[in-house]
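Yeah, one chain of the complex is gone here, protein chain that is, but the others are all in their spots.
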Amino acid sequence: MTLPLETHPYGEHDVVMPPNNPTAHDQSDVPLDVRLRMYRVLHELRQFEKRAYDLFMQQLVKGTSHLSLGMEAIAAGFATAMRSDDYTFATYRGHAHTLARGVPMEAVLAELLGRSNGLLGGKGGSMHLTSVEHGVMGSYAIIGAHLTIANGAAWSAQYRGSGQVAVCFFGDGTTNIGAFHEALNYAAVFALPVVFVCENNLYMEYTAISDITAVRRPAADRAAAYGLDPVEVDGNDADACYLAAEEALARARSGAGPVLIEALTYRHGGHSRADPGKYKPPGELEAWLAYDPLKVYRGRLERLGVEAAQLDRIESEVAQAVDAATDAAKNGALPDPASAFTEVWADGGSSWRS
Amino acid sequence: MTLPLETHPYGEHDVVMPPNNPTAHDQSDVPLDVRLRMYRVLHELRQFEKRAYDLFMQQLVKGTSHLSLGMEAIAAGFATAMRSDDYTFATYRGHAHTLARGVPMEAVLAELLGRSNGLLGGKGGSMHLTSVEHGVMGSYAIIGAHLTIANGAAWSAQYRGSGQVAVCFFGDGTTNIGAFHEALNYAAVFALPVVFVCENNLYMEYTAISDITAVRRPAADRAAAYGLDPVEVDGNDADACYLAAEEALARARSGAGPVLIEALTYRHGGHSRADPGKYKPPGELEAWLAYDPLKVYRGRLERLGVEAAQLDRIESEVAQAVDAATDAAKNGALPDPASAFTEVWADGGSSWRS
Amino acid sequence: MAVMTYRDAVAHGIAQEMERDERVVLVGEDVAGAGGVFKTTVGLLERFGPKRVIDTPIAEQAILGAVMGAAMTGLRPVGEIMFSDFFAVCWDLVANQMAKTRYMTNGQVSLPLVVKSGNGGTLRFGAQHSQSVENWAMAVPGLKVVTPSTPVDVVGLMAAAIRCDDPVLFFEHKGLYATKDEVPDGPIVDELGKARIRRPGTDATIVALGLMVPRALKAAERLASRGIDCEVLDLRSLVPLDVTTVLESLSRTSRLFTVEENPRLLGWGAEIAAIAVDEGFWHLDGPVIRITTPHVPLPSADSLEDLVIPSIERIAEDVERAMQS
Partner (left out) sequence: MAVMTYRDAVAHGIAQEMERDERVVLVGEDVAGAGGVFKTTVGLLERFGPKRVIDTPIAEQAILGAVMGAAMTGLRPVGEIMFSDFFAVCWDLVANQMAKTRYMTNGQVSLPLVVKSGNGGTLRFGAQHSQSVENWAMAVPGLKVVTPSTPVDVVGLMAAAIRCDDPVLFFEHKGLYATKDEVPDGPIVDELGKARIRRPGTDATIVALGLMVPRALKAAERLASRGIDCEVLDLRSLVPLDVTTVLESLSRTSRLFTVEENPRLLGWGAEIAAIAVDEGFWHLDGPVIRITTPHVPLPSADSLEDLVIPSIERIAEDVERAMQS
């Protein structure tokens, strides 16, 4: 029996360096207007998450919350490539994926604050963001299940002939749970129009993925087990994610079956608000901060000749939007106490007796 | 969405032919005394299962039961190669694996009949055969769990430094359930001394494995997902199984970690007693009957110069043993009614109150 | 009027709904080509085709996930979990996902789905293939729980379950599959949450479910011959729970018994007894007696299984003893 923590002390596993290839997609064929939209989205996600963090520190957000700081390129790239009626399935780390589909910041922030103007009226919270009208079919907080649920949405799309695709985001640690395996085999067998996106940020909660996974690439090295091709993408390059998404969505939409993508990225902050952070080897965070998806993308846009002033304007517009959303969320009323007893059933109520 | 039953009618999938290579291991290095022991075991399993089937038809065996007719070479080969203190983990299709470890026929048959002289006193039945003193750590009737439990026994062996190996048998259909994935990754991560043996008999219950699995080889094509080598073996050739077992056991015992083996075989009878059998394409059963593991092995022993008379003697000795076991089982008393209320707890009782 | 088995009634009820509603689809292990391991879906593949009747891998989480995801996006799927014991391998989908999603999303997501499953004992399948687990589901807010005891109820309650916009667990009792009864021609649609008085009586109320209903009825006959006139209620669904009918009956008889196949602790009868001692306290003339399988796993031997699952004899004796003391 080899025990990871016998071979090295906790937190002293090998550092995984970022690709450090910021110019890779300078010449790739992504229209400038799309790029500018993605730049805005990247900043919306970044500034929103920072604000969410601040509100925690002010004890205004209760419970827990899982931020996507450092992982924004994946949400921005995929959401931008998706058709407006495609389905998003996210995890407890779902703020970014929800916002990237166009869900208003106020509703999300108010949900974190447990207010009546929250996206779920305060009944779901940070880990369960859902906006059916935006195609965000839910954020799921227990690892694994939502991969199988995404299959169901994909199945329904096929059955109805709607041409919709379901895109399911999950983490590296999730590739080791049973539901991952069941979902991938099931999707492949029935050639479902679903795209599985593994956000490999190198860690589960406080344990390095490399310490508890039998293969180096948690998702890509599993693809062949389902008759799929391994697909790896630079998760810190929004263009790389956008292009991978376009290709995968087209393939799934064409009826060719599921796609499994592994996007390499990094979590700048803790897993959740209680994170001690002892598990990251020295130098790793710094290396990834230097390859920050927002820096990468701004650099590219500048190389492509976009005025710094235009980019600054986008950032300040976003900042104003976040401030406005914050005020609106803070000013939201507490939920109506009666709402605790509604929507257990389709009749709107919660009665279990007749 | 491609649906298996759209591409072909039920039961009309492609026939999978047996290897049809009976001489493959004529010259392999398996001592003759071992081969004669395996020949006896093969017949014990075959004749026992036939008797069990007859007793069903006589309504003496209640409930359900899953026979290994046609699959005997795997149980015989592995059990013969195992150390006496190695652990066996079996499924509801566990008569063969239980007997092959030396558990008396009477106790097993009496358990099928629900008698007090049954291996489990009539409390477990055909699907849960267990004999700790023989290293048979249980037969598990819900798909998947026992792969993870076998890991635990392997872990304990490692921790205790006993040098024991756990061998876990399961079917092709089981490779699509979540617990399979969790167990394989877990075993690989901790390099547990466990050998996973997939008995690929081409079907789950009434559905062809090829119709609901994303890869051709349900186990071998998954090995790489756990950093393991694919190992395929002719499951109808007892020597092939024995040699594969020897190698796998040695590897696991050495601390090199788990092994995943796919043994190709075929179920001559139905999945269980209620089986309609409509799902087998024409010609398939016949082809596999012609490559019957007992025929294959008898042919080899004869080519190696063993007297037909000696082999016949073994068969008739086994026949007598099965008859004797049948009588003893039939003559067993019904379980003491009080036994229904014992052994819920380690204190021997079933009281939930104090 | 046709005489039909409880088993055939399952396929009959599903077919009735698939006929009228394109959105109804069926998935599960061996449900299509083989018509189900219990033969409860025979003919559906032939009649509705492989797009609507689908055989799956052995992957209960994947099956229920597919059902849930399809239900939230416009279909009305029926999934099968072969034996209800297997709910344990996919309980997260049932208890944490299906049951909670409408509430967590404040009503954004509807889950019009049915999960059917073979439930209960008496077939000598042993501890892992014989459980009665309706109580597992009753304990989880957000699930409707149905257990029919007759062929006509199978058809009508299956139709009601499929038309219901909430997740419904539909428990078919394996020990009743072979039973026969008359089923009226034409569409049958029943209602969830309505108990049935199977036998009116004045001395005591016996509440039963599934296979325990016919047993309770037979016991009631014997008790009648001994001068005890029992009213037998068939709950039919645990959620919604027809508290009204139970308390009304209790108010007339003043004595209450439950007959449960599940193990004793927190069987559904515990909820009935607890409601009775709260809302029905002033009607009670004596203890509420729960006649249940003892709190042990189910043994496989026929002689032992028959000993632990409530029998007609035991029901009659326990009721008589309680009524006399």
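Going by the order they are written in, the chains are A, B and C; count residues from 1 in each one.
As a working rule, contacts are C-beta pairs under 8 Å (C-beta built on N, C-alpha and C of every residue); 3 or more make two chains touch, one makes a residue touch a chain.
Since the model is a prediction, treat every value here as computed from it, not as a measurement.
Asks: Going by the touch rule at the top, give the shown chains the omitted chain contacts.
Replies: A, B, C
Asks: Check each of C:L157, C:L192 or C:A273 against the chain that is not shown and name the one that touches it.
Replies: Candidates C:L157, C:L192 or C:A273; residue touching the omitted chain: C:A273.
Asks: One chain is left out of this view; which of A:L32, A:L304 or A:A340 touches it in the full complex?
Replies: Going through A:L32, A:L304 or A:A340 one by one, A:A340 is the residue touching the chain not shown.
Asks: For a quick check of understanding: of B:G94, B:G121, B:G171 or B:P258, which residue touches the chain that isn't displayed?
Replies: Of the listed residues, the one touching the omitted chain is B:G121.
Asks: Extract the touching residues of chain A with respect to the undisplayed chain.
Replies: Residues 1, 3-6, 10-11, 62-64, 114-115, 118, 122-128, 140-145, 173-174, 176-179, 204-207, 211-213, 274, 276, 278-279, 334-335, 337, 339-341, 344, 350, 352 of chain A touch the chain absent from view.
Asks: Give me the chain B residues in contact with the hidden chain, please.
Replies: That gives, for chain B, the contact residues 87, 120-121, 123-124, 128, 130-132, 137-138, 140, 142, 144-157, 159-160, 166, 178-179, 182-183, 185-186, 189-190, 339, 342-346, 348, 350-354.
Asks: Provide the residue numbers of chain C that touch the chain removed from this figure.
Replies: 85-89, 91-92, 94-96, 99-100, 103-104, 126-128, 135-136, 138-142, 239, 241, 262-263, 265-271, 273-274, 276-279, 281, 284, 286-290, 295-297, 299
Heads up, the rule we're going with is that only the chains that are shown with their structure count from here on.
Asks: Between chain A and chain B, what is the gap in Å from one C-alpha centre to the other?
Replies: 44
Asks: Indicate the whole-number Å distance between the mean C-alpha point of chain B and the mean C-alpha point of chain C.
Replies: 35
Asks: Which parts of chain C, given as residue numbers and ranges, touch two or more other chains?
Replies: 51, 54, 56-57, 59, 61
Asks: Touching two or more other chains, which residues of chain B qualify?
Replies: Where chain B meets two or more other chains at a single residue, that happens at 1, 3-4, 144, 176-179, 211-213.
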